[in-house]
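Shown here is a partial selection of chains from the complex, left in place.
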Amino acid sequence: MHSHILELNGVYQKYPAKKKKMRTILSDINLQVSPGELVTVVGPTGCGKSTLLRLILGSERPYQGSVKVNGAEVKEPARNRGIVFQQYSLFSNLTVRKNVMFGLELEYFSLPGRFFGFNKSKLKEFKEKADEYLQRVGLLEHSEKYPHELSGGMRQRAAIAQAMVMKPEILLMDEPHGALDMGTREEMQIFVLEQWKQENLTVIFVTHDLEEAVFLGSRIVVLSQFYAGNTSSGGAKIVKDVPVGWELPRPTSIKHSKKFSEIMQSIRHEGLDPHFLQEIRDFDLRHNDSLSLNTTENWD
Amino acid sequence: MISVFKINARPGRFACFVLPWVLFVVCFLLYTRASFVRHQENPRDKLVPTVTQLIDGVKRSAFEEDRKGDLRLWVDSWASTKRFFIALIIISLGILIGLNMGAFPYLELFFYRFFLFFDKVPALALLPILFITFGLGEVSKVALIVIGVMPTIVLDTFLRAKEFPRELNIKAMTLGASHFEILYRVILPNIFPKVLDTLRLNLKAVVLFLIAGESLAATAGLGYRIFVVRRYLAMDIIIPYVIWISLLAFSADFLLRYWIRHKYQWLNK
Amino acid sequence: QAKTQTFTVVWSIYAGWMPWDYAGHSKILDKWAQKYGIKIELKKMDYIPSVEAYVAKKADACVMTNMEALDMPAASGISTSAIIMGDFSNGNDALLTRNNIGIKDLKGKDISLVELSVSHYLLVRALEMNGLKENDVRIVNTSDADIAPAFIANKKQEAVVTWNPLVMEIMQQPGIKNVMNSSSIPGEILDVMAVRTEVLQKHPELGKALAGAWYEVMATMSKRGAEADKAMEIMAQAAGCSLTEYKAQLKTTAMYYKAKDAADFTGGSEIKEKMNYVRNFCFSHGLLGENARSVDEVGIQYPDGSVQGDKKNIQLIFDSRFMVMAAEGKLE
């Protein structure tokens, strides 16, 4: 058995740039994730968070280095890794409910089975399950609509339900709450936590909302292209990788605690401020699974 | 006043009803005018028959038995329609080929260049080879249509399948879809209305090859009749036949359009 | 003075019409046109489109058979004068079979031919002469461009009626039998130069120039020897075949090399009899118009002034004036 469900070793990613050159986006990323972790990833815009997710997902292969899930090299997207894309990706030819049922059907019916051995009771079961999740994301009354009839936030929620209902081993979420208002966002956060706990998921959650990152994460990873010695083409590294000690799920009131804002402040300063250039050796990689040593700390 | 050149104009009911017919009426008037002038010059003119003559031609073809005791128009329509539909069914297989080519890189490599070249081969110029391969009967006529139109359908479906957003394929994979399921449950349903549109636009080519095929060797069919009566310049038969063919194709097109619009409402965005 | 009048003459590929191409190519036609103060433009077309263009008045003269002259221009009110009797088919059109089938065996068989063409006429005549009716066989309309490969490639097809050079090509295949050809009905399938009467009346010089050029070419061709071969070589090339092939085709074409022979035939009585067969065929197949009430609907006038059919509707005129002039040397 592998103690780590996900391992990235020395991963580089480069994209073709002008004049046949390659631009480095990710530089020497090392990341190990244990099962059941809820890793939140933050970083300046354009640093490569979505790219990182694509690598884990397997829709892109790294330029160098290896990405392993359960010890096996990632070759292509698969059933055990769910994804909620930054730009919502619903199937425009299916209603919201059908979108959510789609994965369940795929898993149960083979292609010909779909046409012949039509199992009505199974379908009904799937419908109920889909409706349960739609209810949870507050879209039950819109279940007959097509994606183009939904508002931005509604699409995001539908995409979340679509991925959640499949209970993937690893759930990758790329700014899934980008289009949600605060109230709904909080509801969705609670939903994610609940599902995480209940289904024992491993979640990689990319967000640009620091509060969200600190509130949700059992561990926070900061990716940034701003560190000492990095010219514009050096690519982003993990500049911070810290555990968040509070037990999950947390009460929303924790957001107002002093410790909470302290963490937010330090991440904002060390991780997200382009003018603060940390030396590589100063990176705060305190997490157990990180490659540096770890220190203990008090969480109350 | 009237915002003809506005992209967000909203034509009223009256405009919606009248405008589409204007050009038809104009054509009709031009025709009758031309026919009138020619008939004044030469009352026995056969090239541009008068409307009365055309109506008479329709009557003769549709309601009077010919030498063989057939009601020509219906016999011909039936023969052509059969060929048309058989060809259409075979051509539709092109959708599957194109889909597979668009989705699987190896199949693309294997087929794409060949179809691209094959598509350009003017089938009509290679009829002898067609005859050797398919004989002179119905098969060769359907084969001509298929050879003429299928590559276009294949290539078009191919392009559509290729431009289908990768994200959605990836999404489907994470939902547990196999590679084949992605083809038939994700890509195909999504591009299908567009592919039907292509089929629709190619009905014209189907008709063209149908007529060409029938002119080569046949004993009945709309194209056959046009080419036979051409031997004595019976434009009073040819013109109604041409309009009839166009109408049939137009109706097929219309039905497809209607089907697309109603069946695929999610397209409206 | 106004611009010199230009006339368009359309022609299509056929053994008996290739001299027109030579006339154009060798500038003989230009020479004669100049002589009569006109210009003549030769245009090569496919056969049926060429007649259509003529009927649409986009051409002033066109080479065609007597049958098409009757059922295409004449029947649609374009009064047409046949001014040069070029030749008659003397084996150029033929009924060919495989598997040793004779005419009497044709009953119930499929026969490929171009419907309503002279092939059709030949078949009907052949059946008639052998006591069969048209309804005894099944006619499959096959386009002239593809009839040869279709027949050769398709061994199930047992009988075909067509014309040269296709006959020649099919005969080269093993096991083909020529069971009947136009040499059995001499003088019924005529190839003429047709000019719209209207144009001819206004510009008889067109007729003169055409006749002059034609008989100059005829003279060259009938001389035999190197010069004739050279001329025929050019004709052969334009037809897309070799000199030998072309000569073979000429053998089954009864050319009227001498203007006098042509004029005599046109002015004789035999032609009326032959035309009668043709117009009856046309009428019975609806070629005079599907509404035509009788075979007499269209009038045919002969050089002696006699008229076959409706005297008030003379649309086809056999006009031997120019052939006579040529024969008498008045065109020199």
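General remarks:
Chains: A, B and C, in written order; residue numbering restarts at 1 for each.
In this text, a residue touches a chain if its C-beta (ideal position, glycine included) is under 8 Å from a C-beta of that chain, and two chains touch if they have at least 3 such contacts.
Everything numeric here is computed off the predicted structure, so don't read it as measured data.
Shown is a single representative of every chain type; counted across the entire structure file, the complex carries the copy numbers A x2, B x2, C x1.
Keep in mind that, in the parts below, only the chains that are shown with their structure count from here on.
In terms of which chains touch, the assembly is arranged as an unbranched chain of neighbours. Think of the whole protein's Cα atoms as having one middle point; the chain whose own Cα middle lies nearest to it is B. Relative to chain A, the chain whose mean Cα position lies farthest away is C. In this assembly, the C-alpha centroid of chain A lies 50 Å from the C-alpha centroid of chain B. The mean-CA centres of chain B and chain C are about 38 angstrom from one another, to the nearest whole unit. On chain A, the positions that touch chain B within their shared complex are 57, 59, 76-79, 81-83, 85, 87, 89, 91-94, 102-103, 106-107, 111, 114, 146-148, 162-163, 166, 168. On chain B, the positions that touch chain A within their shared complex are 165-168, 170-178, 180-181, 184-186, 189-190, 264-266, 268-269.
Every residue of chain B that touches chain C in the complex is listed here, in rising order: 42-47, 56, 60, 67, 127-128, 131-132, 135-136, 215-219, 224, 227-228, 230-234, 237.
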